[in-house]
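For reference, the structure I am asking about is given below.
One protein chain omitted, others in place.
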């Protein structure tokens, strides 16, 4: 199929960017979206032009590196997938595809479609862990039984890949779903209880300092999340935060 | 300079590690504060090592090319992690895990290392659970297990099909705790481009900031390389696009021996290649072989009809199907080790029974598992005479619970519903057992330079069993390296801060800058991918699942020619002073082009078939691998001498005192 691509090009963080149009031909349905961009880049390189920079790594939907706002939606029109798993069969011959970086003040553009998501790392560093040293003398794994339902919910929250689609989809560029996923993972496990108060307070504080917006419960994040992380987690974080605020 | 001694402690196998730990030198906590350690790579091995070293009190700097440590490719491991916990009471033990691993590795791994791995495996599970890793649990609240290829017990702990992700996020969380304390400085979007050796010891690295292009010097008292495997030398593999051999190759060129480069694991269950545009291959977890049955049509004409789309696989009668693994290996059936399953698939496809357009795919069929589970579920619900539709519905639910995310992934990529029609799979490059040679302490032949995880060669011999990579990465990082490195660092307590202003740093930095300048100034004709794809084709066709002397000799020449062409004609647009993915790729491919040759050279010298290394000249009449213990029971450690072709072979003889060498049989 033949397509028209409108892609955000920006030389570096300090230069102004703009949308540039590229026609592209000979795209096959079986290609992934990123393979389509590979084809474009090969063409650009052969013309001596700089290829379009975009983040990607595992190309199997788990590392969370790939991003891209495709036709107004993070990870494009398909559901439950990352951009690398999005296939060209979702598009039609002659389509115009708009490709932009994830937009948020807390995700500044590095180059073209690459954004800096280190704000996510800093939120995790503020408390997204359980303080246990590697001694080899931790108690036997089965001495901490966990209700299966809680364990499953904790796992579901923990499947967050930190891609930032929740922020990109949110009209307020809020990082609540991301932060709530980590808070929930630990809040649901007995191991996570001891540091629960500090964890939620510190992580939310960091989230706010990074300049993310407020949650207004539109639910866009849940729908666009490639891992289907539930809004329940945000409610759980709100509860955790309230009870923590009352304690401290 | 190079120290080639495996340093295996004396004494009984079962007591070696304990005795060793009791005897090695320790560093006093006050002194640890004055010692810096660099860790390159933040996957399971690097991340867990960095976190543990920082917990102990060392100042740690981590480096990864990704934008966050959380994205290291360990995250993609699906199926699980082995541990000799014997929670299922099915007769598992440390010895049995040790035995299975050595046997699975086709008797080409070090006994002492593997035993230690089995020994600490149980600690890993304890540690991870304490860290909040949400492993799968049973209704009683206790941990669940599943079984994996090549073993007869259920010892694999898992978190759905995302075990690697959960374990990596656990290590990343442990790192975050230390970053928060200021004990780890993490340099993300940085790539190590050289090792700096001062007075014969590893004292730092040269790294490129991938955002600004700046070349940076970083000094430390020791350097740990945990940068993963080199499967991407094949271009198409299940590795991440950025996975590379550069850090390993740079230390190899500085004096670290490279061991068994030809031992590559080709994973049997991957989604087949769909066309030339393909950029990477996607793994379907080995756990699927618990319930999926692998088959091809018995008759060639049926295979032909299926390839042309004239016949649907579901229409083929049971008696016209060849469940070739069950036929050839009745005792392990579909759960034979990976190398065996891969070769068997290739054998059928080469014989003309492949089932997709390219003829390079076999079926992985869940129909009988769906019906079996369906019947079971119906009985549980009190329906002892269920209809076929009822059984199918109930069974599909069970399968969805177990493998839902994998089935969804398959459907998204292939656009076929694997609940209704069998999956098509084909082997793909997945893991490299070979790697930097290390001694028992995980130190390379360069003093002060360590290698951990997939980057080293240590534990898997010639073939790795499923769910053992995660085990090894975390064992190295959490439980082995942090102890053994202290022994070395205890001599460094009076050294003081290492300066980056030495002639050695100067020279290393200049070499890196020169290489980059040359590449960018080249202005040739072809993109980096052009060369990488060509290299991949040579590797896959001549150094892949089956190798022979003629092909390997050709590969050596072709790779050498390709490398020369690359340096003459590669085209890298853009500048060196900004984010430039083409330049990053070029630096990596330049190293793959050298490694590829050593790979072929190693494969050519090893005149036997063992594990992932299958030489067509050395096979039994039934096509099984023929090992040669008399001549090849050793680790081939290659020393760099200016070019891959000049590499010098050093042999570390392998001794088996606690396990009897047998022909591996899964029949």
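Labels A and B are assigned to the chains in the order they are written; within every chain, residues are numbered from 1.
Convention: contacts are C-beta pairs under 8 Å (C-beta built on N, C-alpha and C of every residue); 3 or more make two chains touch, one makes a residue touch a chain.
Note that in this section contacts and distances are computed from a predicted model.
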Quiz item: Per UniProt, what's the omitted chain called: "Sugar ABC transporter permease", "Succinate dehydrogenase cytochrome b subunit", "Sigma-70 family RNA polymerase sigma factor" or "Glycine--tRNA ligase alpha subunit"?
Solution: "Succinate dehydrogenase cytochrome b subunit"
Self-check item: Chains in view touching the one left out
Solution: A
Quiz item: Of A:80, A:136, A:190 or A:213, which one is in contact with the hidden chain?
Solution: A:213
Quiz item: With respect to the chain omitted from the figure, which of A:30, A:73, A:95 or A:116 is a touching residue?
Solution: A:73
Self-check item: Residues of chain A in contact with the chain not shown
Solution: 6, 8, 19, 69, 71-73, 77, 98, 100, 103-106, 109, 169, 171-174, 176, 204-205, 207-208, 211-220, 223-224, 231-232, 234-242, 245
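We take it that only the chains that are shown with their structure count from here on.
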Quiz item: Just curious, how far off is chain B from chain A if you go by their C-alpha centres, in Å?
Solution: 26
Quiz item: What residues of chain B sit close enough to touch chain A in their complex?
Solution: 48, 51-52, 55, 66-73, 75-76, 85, 87, 120, 123, 125-132, 134-143, 159-160, 162, 164-166, 169, 172-174, 176-177, 179-180, 186, 188, 211, 238, 240-242, 274-275, 277-280, 282-283, 408-409, 412-413, 415, 478-479, 482, 527, 529, 571, 573-574, 578-579, 581-582
Quiz prompt | Residue ranges of chain A in contact with chain B within the complex | solution = 11-12, 28, 30-32, 34-35, 38-39, 42, 44-46, 48-51, 53, 55-65, 78, 80-81, 85, 87, 89, 110-111, 114, 116-118, 120-121, 124-134, 136, 138-142, 144-148, 151-152, 154-155, 158-159, 161-162, 185-186, 189, 191-192
